[in-house]
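Have a look at the structure below, then the notes.
Note that one protein chain is taken out, while the other chains of the complex remain in position.
Right, chain A next:
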Amino acid sequence: MGAQLRVYKRRIRSVTATKKITKAMEMIAASRVVKAQRKVAASTPYATELTRAVTAVAGGSNTKHPLTTEPENPTRAAVLLLTSDRGLAGAFNSNAIKAAERLTAKLEAEGKEVVSYIVGRRGVAHYNFRERKIAESFTGFTDEPSYADAKKVAAPLIEAIETETAEGGVDELHIVYTEFVSMMTQTAIGARLLPLSLEEVAEEAKPGKGEILPLFDFEPSAEDVLDALLPRYVESRIYNALLQSAASKHAATRRAMKSATDNAGELIETLTRLANQARQAEITQEISEIVGGASALADATAGSD
């Protein structure tokens, strides 16, 4: 076998191995998307009921609560960024980070100091490399977040928002995550969680039904209910965002691995063509060598006669 042909054969073998790996990763990601989507669906009843309850209290009583009233001039805002622990997901993490940077820039333009909270190793690495300050980071659960993880993430945020701004607390809480629109579309979005804008919550709770919320009897009192309700609301929103982010990450991985598999397939095809060509060239050369040798031999015998 010629040297050229051997090189091609070797590359084909290695690309075939890579293709097998990316294909397997694609299939794993595809099955995980379905699982993650199911988890999003399972968490929906709780989120809907909680949103309904929050709307009921906030709309049905005149209670003023620090978490629902806008401070007169907010000076500090917390931004929670959800990224993944692992890469190989195309532009998934960079899109989320870019969205967070846009939001940060916007908040800073409004004269607010931004405190960053980050979920996922990718985001942490990005911020550390640029030597930006991270208030708190959470890693190790982005593939399959549980409610306990969401609570862990929410706890310091709720604490920060309940602290007075002068003592190091924050006035606003924003969250940047990747919304799972469909298998093909996932968009990184930034949303404000707190202070709660009631119109938004009300819109979410009533998808076009226009039902009128009844006058509730609060047990023990509207303030107490709101006190207990809002942290749970934040937790459930963060949980939902974590789940959507996980589903989006798996979908992005699937897509990235699919195009890697396709590219590997194309590469194998090109390499096979080149290898065939090299083999053909080798054969042609051998034939012409034999023919040349034979005719030289024939000439020699003819000359000796």
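Operating definition for what follows: contacts are C-beta pairs under 8 Å (C-beta built on N, C-alpha and C of every residue); 3 or more make two chains touch, one makes a residue touch a chain; residues count from 1.
The rule is short, and it goes like this: contacts and distances are computed from a predicted model.
Per its UniProt entry, the chain excluded from the display bears the name "ATP synthase epsilon chain", taken from "Amidohydrolase family protein", "ATP synthase epsilon chain", "Multicomponent Na+:H+ antiporter subunit E" or "Phosphate ABC transporter ATP-binding protein PstB".
Screening A:S43, A:T142 or A:T261 against the full complex identifies A:S43 as the residue touching the chain left out. Within the full complex, the residue among A:A100, A:L229, A:A264 or A:A278 touching the omitted chain is A:L229. Among A:E131, A:E167 or A:D217, only A:D217 touches the chain left out of the display. Within the complete assembly, residues 39, 42-43, 45-46, 49-50, 52-53, 56-57, 146-147, 150-151, 213-220, 224-225, 228-229, 232, 235-236, 239 of chain A touch the chain that is not shown.
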